[in-house]
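Missing here is one protein chain; the remaining ones are kept as they sit in the complex.
First chain written, first letter: the chains are A, B and C, and each begins at residue 1.
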Amino acid sequence: MMNVLYYLFRVLIYPGFLFISALAFVFEWIDRKAHAHFQNRIGPLYAGPHGFLQPLADFIKLMAKEDFTPTWANPVFFNITPVLAATLPVFASFYIPFTGMPVLPPFEGDLVLVLTLTTFFTITAFLAGWFSSNRFSSVGAIRVVLQFLGYEIPMFISLGSAAIAAGSLSITKIANSQVIPFAILQPLGFAIYIIALQAELEKIPFDIPEAESEIVAGWLTEFAGRKLAFFRLSEDLRLVLGAGLATAVFLGGGSGAIFPPIVWFLIKMVIVVLIATSLRTVFARLKIDQVVRGAWKYLLPLALLQLLITKILLVVM
Amino acid sequence: MSKSTSKEEFIAHELKSNFGDVISELKVTGPRRVYVTVPPESLRDILLFLKNMFNARHIVTITGIDMMKSFELIYHIAVPGEHIRSILVNVKTHIPRDNPTMPSVVDILPGATLYEREVHDLLGIVFEGHPNLERLILPDDWPEDEFPLRKDWKPKEV
Amino acid sequence: MMSIYRIPVGPQHPAIKEGFQWNFKLDGEVIVDVTPRLGFVHRGIEKGMELRSWVQGIYLAERICGICNTPHTTCYCLAVEQLYDVEVPKRAQYLRIIINELNRIHSHLLWIGVLGMEIGFMTYFMYVWRDRERVMDIVELITGNRVTMSMNMIGGVVYDITPPMEGIIRRGLDYLEERTKYYKEVLLNEPTIRARTENVGVLSKSDAIDLCAVGPTLRGSDVKSDARFDEPYSSYDEISFNLVTYPYCDVYARALVRADETLESIQIIRECLDKMPSGPIKVRLKRTPPPGEAVARVEAPRGELLHYVKSDGKEKPYRVKMRTPTLANIPATCEMLKGYYIADIPAIIASIDPCYCCTERMLFIDINSGKSWVWTDSELRRYSLKYYRERRK
Partner (left out) sequence: MAMLREIWRHFFKKPVTVKYPFEKLEPAERYRGRHEFYIDRCVGCGLCAKECPALAIEMVPSDKTVGGKKPVFYLDRCIFCQQCERICPRNAIKLTKFYELAAYDKSELVLDIS
């Protein structure tokens, strides 16, 4: 009985759902505050100390807003996709070793599971856009898939080369096996992963699915109220998942000198978030054909090159 | 500034010698300003002459004025002087008020397409030979016979 | 025709895009002809002028375009002063140059920032608009209002520059010069900006001349024409500055033209402050000008602006004709669209007026079949996407 309660506590509260959601809000706050200070602005200020509770306030406000389903939209998909969008990243985050030990027991191949869940999210986004019967969102949905074709394979290969170097497909093992963080051993792989992460999170210069339809928010157009709240939350959760994955696979997880693993893990995740924010600040938005062509012409060969180098290094050592 | 006035004098002189009989009024009112009044029929020849002789390809705009008894059209043409658009030659014509029609000059100066549509819209002057003389400014549901820039048009109370 | 505010990118420059409707004539896939339908915010300014007195006309002329309000008042006052056949005092002429150039800096910086916003580069927009505040502060210092300067009066200028102000203005200009140079650096070196603006919306030199384009659009296509040179009004000929042109004929060239022109304007203002003659800033004139007509041309930030004024000796002007630079650039814009595929329209329209409203309706008439259909911009975008994907298979 105690075991079940303990597991429930781990899944729901501490390193589980509540912790990850809180982390999501904190990271959104860091992202918006850093983006603002980069641009010599203040950013969120009045909700809580230095605007700390602004993301939470936005979430609650959206939850309170009227929630409707357009007449022509397919009610089944229209209502499921927000829930799916929020739960997939959380489920994937259960395999990230925040506190040295992930929420669910690690097994050989949980890296592959986490990656398939991120792919499921892209499909959810496509379904959400396609079935919300709005011309803008159908265009946005196509763009999500188009962009997905571009960044997915280089991302998998860069993670794969790290997995080969660590000799295991379990995120926890990869994290613990790193004496020198792979980001230093495989800088190319880390760079490719960061770029692919930027594209997965649809941040500038890759926020084409929303921006290209100019004023309207692409596949998110028809969603309002609670559904939009869930999609916003899922955006932050994916940031947590992406940063967590980057830290675990490339920056050596929770290993560090004095502090317990959770503190080191958080510090490294904040660094990854700041990198993503500075990328978002420095670039202009690219066109969809430039992104896809760029991904296939540059990212993929570089990822393969990284894979080759790792293999040669392993054979040599 | 003597050099530039001589350029206007030269243009005025050329106009006088080629179109002397037709021109009813020609004056140089100052540096870079030439006013010439011609009947509507010979307007196109004047513009062609300016374009070929002086390489004047920039039409600044066409001003339409309702002179109560007739319509006055002023074609502001920029003729190269010190720079490619220095001297402004204002070619004026008067057309009767009852059936105001004018030959279009779009083939000579392609830049004039919108200006002719605007004058047509606001004053009701028909430009024959204009590629698509549709409404440019007034809304689609604006009554056909009403032309706001005419003096007898009063804004109605809404 | 009412002037249009600035479109962030492209040859014509309305900031808040008017409701435009583009009618395309197609031959299969290729655009054969484009005719614009304007006037969704036509306010009948020319008719309004006839109902107002001469002095009140200044304030109406000023509100044609929020950003380039000063060139409108300068042009209107120059035309009316030609009616009076009076020469404005030298000091007033120099003050007019300073105010016009300040307005040009303000207008160009605003456009460069909005160019960044259009292509998604929010940081560039934030920084450029933060530094644009300096120009507005200088203008507020001189005329009392940040944007609507209402500096010109028939017969001279209303506000004078006192010596303590000169110091503040010079410091502001130094800061602006340094920042504009930096932003031009970013324009040159930032790959993502170039990727979105190079050889987009190309307008060849001959087309630019034939279609009577004006302003930076013309000068971006390597044509040396600027009303300040063509017609040196209010003693511009005593100031030495050079005419900026770029040969690339695309949106990128126009951005560079504007950046350089801002730097030129800063030089002009400094020179004016150095050479500022003393003396009166206004000439007393009778209330109504003698009958006659006059034409004045001025270089607004967007191009050559013309005011024609006709007076019959009465209290109110008989006719005032204003041709704004943007109207002159519309035929050139249509020219840029011709010859491209339907699928390219979103790209070109995006480069011409990216903040275009979603009520944008496009009327297509296939000249072969005569069939015509109306698309909104998103259907057009979906079509262009499908079209490109088939071509790629």
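As a working rule, a residue touches a chain if its C-beta (ideal position, glycine included) is under 8 Å from a C-beta of that chain, and two chains touch if they have at least 3 such contacts.
Owing to the predicted nature of the structure, the values given are computational and were not obtained by experimental measurement.
Taking every chain of the complex into account, the absent chain touches A, C. For the chain missing from the display, the contacting residue among C:Y76, C:Y94 or C:Y124 is C:Y124, taking the whole complex into account. From the options C:N145, C:S204 or C:N242, the residue with contact to the unseen chain in the full assembly is C:N145.
The chain that is not drawn here is touched, among residues C:E46, C:E190 or C:D207, by C:E190. Taking the complete complex into account, A:T281 is the one of A:N176, A:Q198 or A:T281 that touches the chain left out. Interface residues of chain C facing the missing partner chain: 52, 55-56, 58-60, 63, 123-124, 127, 130, 137, 140-145, 148, 150, 158-159, 182, 185-186, 189-191. Mapped onto chain A, contacts with the missing chain fall at residues 34, 36-42, 45, 278, 281-283.
In the analysis below, only the chains that are shown with their structure count from here on.
A straight line joining the Cα centres of chain A and chain C is 44 Å long. Chain geometry summary: the mean Cα position of chain A and that of chain B are 64 Å apart. In this assembly, the C-alpha centroid of chain B lies 24 Å from the C-alpha centroid of chain C. Along chain A, no residue makes contact with two or more other chains.
Contact of a single residue of chain B with at least two other chains is seen at no position. Remark: chain B residues 30, 32-33, 57-61, 63-66, 74, 76, 78, 81-86, 88, 90, 109-115, 118, 122, 132, 134-139, 148-149, 155 touch chain C in the complex. Contact residues of chain C toward chain B in the complex are 1, 35-39, 42, 44, 46-47, 82, 209-212, 223-227, 229-231, 295, 297, 304, 306, 308, 310, 318-319, 321, 323, 327-328, 330-331. Taken in their complex, chain A has these residues touching chain C: 38-41, 135-136, 138-139, 142, 204-205, 207, 211-216, 281-287, 289-290.
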